[in-house]
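Missing here: one protein chain of the complex. Every other protein chain is in place.
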Amino acid sequence: MLTTFGALTDQSPAKDQNTDLASSYDAVRRQSEFLCEPLETEDFVIQSMPDVSPTRWHLAHTTWFFETFILAKHCPGYRPFNPEFTTLFNSYYNAVGEQFPRPRRGVLSRPTVREIMDYRTDVDRHMRKFLDGFNAVSQADLAYVIAVGLSHEQQHQELMLTDIKHVFSCNPLYPVYRPGKSCGIETLARMDFHSVAEGLISTGHSGNGFCYDNERPRHREFVEAFEFADRLVTNADYIRFIEAGGYDRPEYWLSDGWNVVQERGWTAPLYWKRRDGEWWNYSLSGMRRVEPAEPVCHVSFFEADAYARWAGVRLPTEAEWETAAANVAIEGNLVENGTYHPIPLDAAGSAKGPYQLFGDVWEWTASPYLGYPGYRPPDGALGEYNGKFMCNQFVLRGGSCATSRAHVRLTYRNFFPPDARWQFSGFRLAR
Amino acid sequence: MLTTFGALTDQSPAKDQNTDLASSYDAVRRQSEFLCEPLETEDFVIQSMPDVSPTRWHLAHTTWFFETFILAKHCPGYRPFNPEFTTLFNSYYNAVGEQFPRPRRGVLSRPTVREIMDYRTDVDRHMRKFLDGFNAVSQADLAYVIAVGLSHEQQHQELMLTDIKHVFSCNPLYPVYRPGKSCGIETLARMDFHSVAEGLISTGHSGNGFCYDNERPRHREFVEAFEFADRLVTNADYIRFIEAGGYDRPEYWLSDGWNVVQERGWTAPLYWKRRDGEWWNYSLSGMRRVEPAEPVCHVSFFEADAYARWAGVRLPTEAEWETAAANVAIEGNLVENGTYHPIPLDAAGSAKGPYQLFGDVWEWTASPYLGYPGYRPPDGALGEYNGKFMCNQFVLRGGSCATSRAHVRLTYRNFFPPDARWQFSGFRLAR
Amino acid sequence: MLTTFGALTDQSPAKDQNTDLASSYDAVRRQSEFLCEPLETEDFVIQSMPDVSPTRWHLAHTTWFFETFILAKHCPGYRPFNPEFTTLFNSYYNAVGEQFPRPRRGVLSRPTVREIMDYRTDVDRHMRKFLDGFNAVSQADLAYVIAVGLSHEQQHQELMLTDIKHVFSCNPLYPVYRPGKSCGIETLARMDFHSVAEGLISTGHSGNGFCYDNERPRHREFVEAFEFADRLVTNADYIRFIEAGGYDRPEYWLSDGWNVVQERGWTAPLYWKRRDGEWWNYSLSGMRRVEPAEPVCHVSFFEADAYARWAGVRLPTEAEWETAAANVAIEGNLVENGTYHPIPLDAAGSAKGPYQLFGDVWEWTASPYLGYPGYRPPDGALGEYNGKFMCNQFVLRGGSCATSRAHVRLTYRNFFPPDARWQFSGFRLAR
Partner (left out) sequence: MLTTFGALTDQSPAKDQNTDLASSYDAVRRQSEFLCEPLETEDFVIQSMPDVSPTRWHLAHTTWFFETFILAKHCPGYRPFNPEFTTLFNSYYNAVGEQFPRPRRGVLSRPTVREIMDYRTDVDRHMRKFLDGFNAVSQADLAYVIAVGLSHEQQHQELMLTDIKHVFSCNPLYPVYRPGKSCGIETLARMDFHSVAEGLISTGHSGNGFCYDNERPRHREFVEAFEFADRLVTNADYIRFIEAGGYDRPEYWLSDGWNVVQERGWTAPLYWKRRDGEWWNYSLSGMRRVEPAEPVCHVSFFEADAYARWAGVRLPTEAEWETAAANVAIEGNLVENGTYHPIPLDAAGSAKGPYQLFGDVWEWTASPYLGYPGYRPPDGALGEYNGKFMCNQFVLRGGSCATSRAHVRLTYRNFFPPDARWQFSGFRLAR
């Protein structure tokens, strides 16, 4: 199976690149529908908090992307499936025009799921026709936009999972998305720190292959010597922090984080519940006991940072992370694994770490999300994709159990505000 | 067709009363399902504001009523369909236990519509069996609770219509619930005032037949001489108020009302939109031009009161309304009519009014909602049905185009806060 | 001393009426300044919640009233002390023009207290000159406006006390306004109920003497037989309600009241604090132990109503109150007493009650605040004085320990929203 669309800007022959793009298109679009299979019609409609979008909306918005940026602009004679959708399914592109207000996405029952599926089918039909006659080499700019569209849909696939998890978690019936089972690993691995020497390093994307604008330009940065933990922080680790009164002691917290803890009454990660003296947490396979050996998940930057302070260490910067991960194979517990949940490290007999860099949980770094030196957002609406969010957010690295293998990269920069917890987010330590 | 369950406490033979109750039960329950026929599955799920409940919820809550107050208490061996439903579908009965928070009803996608229909079927099956062996005369108290359950479901049928109207109105696609057409009456009737002499009158329910606790006891009240308009205020009337700057002039408004006007930016009734110099309004048949001869609808008490002040008159009290309506037949544009919208008065050649007392729109009165002298709420959970809301609400009389014929009565007291507009609420003048 | 200005519309000679008005003017104005004597300059500035106004503001606003409605309109050539004050010290009179936003009164440090005192002196000088040549008989309308201005200032004198009490109560230093001492009465009087027969009674103000527009017209009302408690509910009574779990049991509360209890975490009257197992409350003489025999004070309508429900009785209506109080002398623990706090009933050896009808605490009634039948607000800005507040408020009767003797009347109608507690408000029972 080929879903990397990584060859896009390569030296490979145009014909192959076109084939690559077309089959990537099919694979990515099919994946969205695969993820919806376990859902009932009613599930597609709910917005359980402003950050969450209804599944219906994700399905339509990713389709709108291709309609707006490819078909409407580059297919002469294309007539929009429904002109109202331009506003309804525009997320935040001011350059495209008005947007239906984000926190109100959950008041829309129409178009129905079936109509949105028809919309997908129609746009897919036009896109396939368009890709038939397309030359990815001579039209490299357009090929890039299509690749952004596919990468964009993969991001929304992850959001579909995190959003439906939030929706289900609000329901006292705790619906099961897909049944799963504990993987049986209960041994707690020790945590070792690997040393990295100081140096003027380079980070960011270079050369061929697709990347987002925010991964460029590759640039130099001076990094002091540091030590990097070989594994993620686990539930067992984190429970020690809870039991040490971590959520009651302001000295471990950033001031903003402490305010959030007080206002929202946080006492544990999102989805954790205390029942008869034991911790349970909601997963996409239903409510179950917290597994000690699993990486801790659904914690905010504030919690990751407080834990690190309590442990007398700190979070790595994104430059440190990228340096430490530079030669590690991109494999792990990604969405193709079908667990939809982080799994314990099985390091027995394996090569020397660091482990768990890719998949399982996005790793909070100590780095605020900023443009790299010399960064400029692209012109036009796609300039709004990344650049305008470079404020009050922190970078996460490495992908999660809800991320596509074809989506994540060494240089990939995810970002969320420091109080966000509904993503599959965990962390690793450095010092 | 028999849906009045009016004979309940009558002198008629027990056998007839039982039959009456059983067929009323079937008719009322079927009506809820009839009203859902035009809906897509997605429509059942939405809560567009805290006052609105998802249609699914109405279907389940009305069923929960019979399960909780009849089956669970009076059917030995009855096992609840799903024990979680006790909390999920309890609206506000503290005596029954916890409630799922009202403003969060819209985050639940499960149980699905199909599951709720199964729940209805199951409860209906048990209820029919229960009613088979039931003696409405010897078990008058229980017969009363069943009658409350049916009346309760009729209230929720009206809410299903007003709520789905609100849901659809938030959608820029403006879905059509059931197609309808203008009735073609464009003549504006004149407004006459009928005089009623002063006197010590009695109001409230007496004698046989079902009524709510808040309609009792029948009691004496001294009413000064007054004049009572023979028809409802129309859109044409109301547009004159708008054009006279009614929404910009604080002198016509109660202080609280003026604050609401400012804060919410009201400039017209709910569902009205200005397009190219003309007023349009959303109806359950879609968006259409405002018809001048129709009764104005979806106005708050504040707007009704401001209009009256502007017109130099006032709203009637509920005692005045009941006196004026005392000998009028209960007929009009009720839900059985299938318009789901108020219609113009066709007074040509008809008898002397007052007209439009029943159906079309609930009429705001000048009366705060209070217990009548000597009122005591019943013991137990049903004591929460009416009594605890007797504060900061105003009484409306007469039923609307969304009210069942079998539901409304001369003495019926509806009540809503003075800023509520999503009901089919209009008004009539007095002086 | 003469502060009643009650003779205003009397048949007494014009000369006497003028003298009466002028000396009332002096007495009322002096009283405002007397009440400020214990304050530090800093105390005049604070607005501790939106309902509270800074003392400076009360001093200026009452002066603005005379400047706006008398001097600016009826003194040719009068030049406003400072034109900016027109907006700054307008409370809510839309007919007079814009208002500085109420919740922002506490951000103003200027004009200083000294400047406001200068403003008072200047307006007083002009008013005295004006009253010299004034004929209260031939200019009866204007005399009425002046009397409203004086009555208005007396209302604000009460607010000055309740507002400064709220300000001081927010300060952990608990400042003392004027030292006071317990009156030493510790005997708990029994509560008796007096019976009143049913009848068509008349309430409201009639005849001569000043009253507000909302006390008119005198009108007939049918009242069923009732029983009326001879004394106020005491702290001892109320503590039994608290100890019976009153604040934890929704069945005693109106639905809106229960929401308020939950949201604000009420567990006792305002100003009560639990210290080492005992109840203390803040008074204008500082923090002190709750005295069992004192009337309970600083309770909302919701609390009064819940107490009555718990006790199996109810609150009286205002018609019942006025009937029961009709022949009782207007005397009691009013502001001239200098206690600034309700005092226990000393009924030993006294005449037959009802006692404590005037002074001590304003008594919540079961009556929503509405216009009497036939009520019309006056034309012009003074029409905004009472009429526009006739919604979502309840009537209180009888005056408090912060009310002037010359201010209260049998027919006097005070009104506040049902959740308000910072007034000296208590209650009495009926059944």
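In this document, chain identifiers A, B and C correspond to the written order of the chains, with residue numbering beginning at 1 in each.
Following the convention adopted for this analysis, contacts are C-beta pairs under 8 Å (C-beta built on N, C-alpha and C of every residue); 3 or more make two chains touch, one makes a residue touch a chain.
Everything numeric here is computed off the predicted structure, so don't read it as measured data.
Among the chains on display, the ones the left-out chain touches in the entire complex are A, C.
Within the complete assembly, C:Leu88 is the residue of C:Leu88, C:Cys211 or C:Val395 that touches the hidden chain. Checked against the full complex, the one of C:Phe44, C:Tyr119 or C:Tyr340 touching the unshown chain is C:Phe44.
Note on the undisplayed chain: of the listed residues A:Tyr25, A:Phe130 or A:Trp253, the one touching it is A:Trp253. Of the listed residues A:Ala197, A:Ala329 or A:Cys391, the one in contact with the hidden chain in the full complex is A:Cys391. From the options C:Thr112, C:Ser138 or C:Thr267, the residue with contact to the unseen chain in the full assembly is C:Thr112. By the touch criterion stated above, the residues of subunit A touching the omitted chain are 92, 94-95, 200, 219-222, 224, 250-251, 253-258, 366, 368, 370, 373-374, 383-384, 388-392, 418.
The missing chain lies against subunit C, touching residues 40-48, 56, 84, 87-88, 100, 104, 106-113, 167-168, 170-173, 175.
Quick note on the criterion: only the chains that are shown with their structure count from here on.
The minimum number of touch steps separating subunit A from subunit C is 2. Inter-chain contacts peak for the pair A-B. As a whole-number value, the distance joining the C-alpha centres of subunit A and subunit C reads 61 Å.
Centre-to-centre, using mean CA coordinates, subunit B is 39 Å away from subunit C. A straight line joining the Cα centres of subunit A and subunit B is 48 Å long. Annotation for subunit C: no residues touch two or more other chains.
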